[in-house]
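What follows is a single structure, and I will ask about it in a moment.
Heads up, one of the protein chains got dropped from this complex, but the rest are sitting where they should.
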Amino acid sequence: MIKEVTDAHEAEARIGKLRLLEALLFASAEPLDEETLAGRIGPEVGALLEELRAHYAPRGVNLVRTGGGWAMRTAADLAPQLRREEEVSRKLSRAAIETLAIIAYHQPVTRGEIESIRGVATSKGTLDLLMEHGWIRPGRRRETPGRPLTWITTDHFLDHFGLESLRDLPSVDDLRAAGLLDSRPVLLGLGGMGDDGALPSGDGDSGHDGE
Amino acid sequence: MIKEVTDAHEAEARIGKLRLLEALLFASAEPLDEETLAGRIGPEVGALLEELRAHYAPRGVNLVRTGGGWAMRTAADLAPQLRREEEVSRKLSRAAIETLAIIAYHQPVTRGEIESIRGVATSKGTLDLLMEHGWIRPGRRRETPGRPLTWITTDHFLDHFGLESLRDLPSVDDLRAAGLLDSRPVLLGLGGMGDDGALPSGDGDSGHDGE
Partner (left out) sequence: MGDVPAECVAADSPRDPSPSEQLLLVLDGFEGPLDMLLALGRDQKVDLTRISILELADQYLAFVAEARKVRLELAADYLVMAAWLAYLKSRLLLPEPEGEEPSGEDMAAALAFQLQRLEAMKEAAARLFARPRLGIDVHPRGAPEDLDLHRKSVYEVTLFDLLRAYGRHRGRKEAGVLHIAPVRLYSMEEAVQRLSALLGHMPDWATLASFLPGGAGEGGALLTRSALAAHFAATLELAKAGRVELRQEGAFAPLYVRSRRGDGGPPVVGEAGEPAATGNT
């Protein structure tokens, strides 16, 4: 990381910016997007971020990139020593976990598609719980009959699971190559084949989904 | 800062402790006292704290001793550049969120309509507040007696909530399906009401106004 620094004055200005950037990142619990940071630091923010990232890489706190933003986070390898138990009330049902994975890998995906992949109706409380966690949100409507709503993951989802982007989802390339990220319904007559748009009286809860 | 490190193994253990200490100080909401830290790190915590303090001294974040404990703080000399927000971010009142939601879903909508939809009077302050934040703006006047002003949402509203267009707002059916619409069947306790298969839902007042 050798910079083409010509004189002491310039070097000092650079250090001042680096310190400010460091302070900004430390002060915030949420990721800060590069645009906001550039507004405070200047156009060289990209290079400074890389420099900070390299500086913190071996330390107990790392600078990580997630979604469109940057954030300071404790190092992942310290997890066993820093582990905080998940509150019982926040524990997710199997249905919610699977539904989140399907949204992450198949997005944008409609509720009907989620149901055809799982072969079961989505119980009330699953999508809103995931939304309450800030992991999913409604995307654009699909331009097909009924214009069903699609669901997508948020930047907070990436942050929560320590992903820089959706391309970093575990084995996403393999799954795509194997054709397993095709979300079309395959068999008609399988349970929970909710055609979006016209939902069967809203819940269609077959009682097998989640708690 | 030369440590009397004798072998590589020992050096590694020391770095591990330093990293853990750094992570603990970073993630803690409160200053941590030396005793607590010693419980996690070991008796050499004092020396490690000094080492961290020295490391951070010239940086944008400092390790400071405050009260009886240790905490990381943005460097004091950067304060003018960090300029804290005077107003701590506030929660929008429930009435204001609901009014905003009704404008979003029913626009263009007059104040009188908002009131009849909500069933309560809307204080002038609520609409002003929403307008001040750039989420709503006056639309066209309704061509009815009194030509009341209508309200509509702005582009900033879409931007704030990450919506591409108003069409992407989930419909009532979508909300119901996602579990976000909780209607409690108030009359369920009344025996006999549902005997003829006609559930009270949606029957409104049919039959009662017969005579």
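In this document, chain identifiers A and B correspond to the written order of the chains, with residue numbering beginning at 1 in each.
Operating definition for what follows: a contact is a pair of C-beta atoms (placed from the backbone, for glycine too) under 8 Å apart; a residue touches a chain by one contact, two chains touch by 3 or more.
Everything numeric in this text was worked out from a predicted model, so none of it was measured.
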{"item": "Chain not shown: contacting residue from B:V45, B:V109, B:L127 or B:L163", "value": "B:L163"}
{"item": "Touch criterion as defined above, residue of A:G16, A:G68, A:G119 or A:G146 at the omitted chain", "value": "A:G119"}
{"item": "Residues belonging to subunit B that touch the chain removed from view", "value": "23, 26-30, 71-72, 74, 82-85, 87-92, 94, 97-98, 100-102, 104-105, 117-119, 133, 160-163, 170, 172, 175-176, 180-187, 190, 192-193, 195-196, 198, 200-201, 203-208, 210-211"}
{"item": "Residue numbers in subunit A that touch the chain omitted from display", "value": "24, 26-30, 32, 36, 40, 71-76, 79, 82-86, 94-95, 97-98, 100-102, 104-105, 117-121, 128, 131-132, 134, 137-138, 159-163, 169-171, 175, 178, 180, 182, 186-187, 189-192, 206-210"}
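Following the convention adopted for this analysis, only the chains that are shown with their structure count from here on.
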{"item": "In the complex, subunit B residues that touch subunit A", "value": "18-24, 26-27, 40, 59-61, 72, 74-75, 78, 81-82, 162, 164-165, 167-171, 173-174, 176-180"}
{"item": "For the subunit A and subunit B complex, residues of the former touching the latter", "value": "18-24, 26-27, 40, 59-61, 72, 74-75, 78, 81-82, 111, 122-129, 131, 137-141, 147, 149, 197, 199, 202-203"}
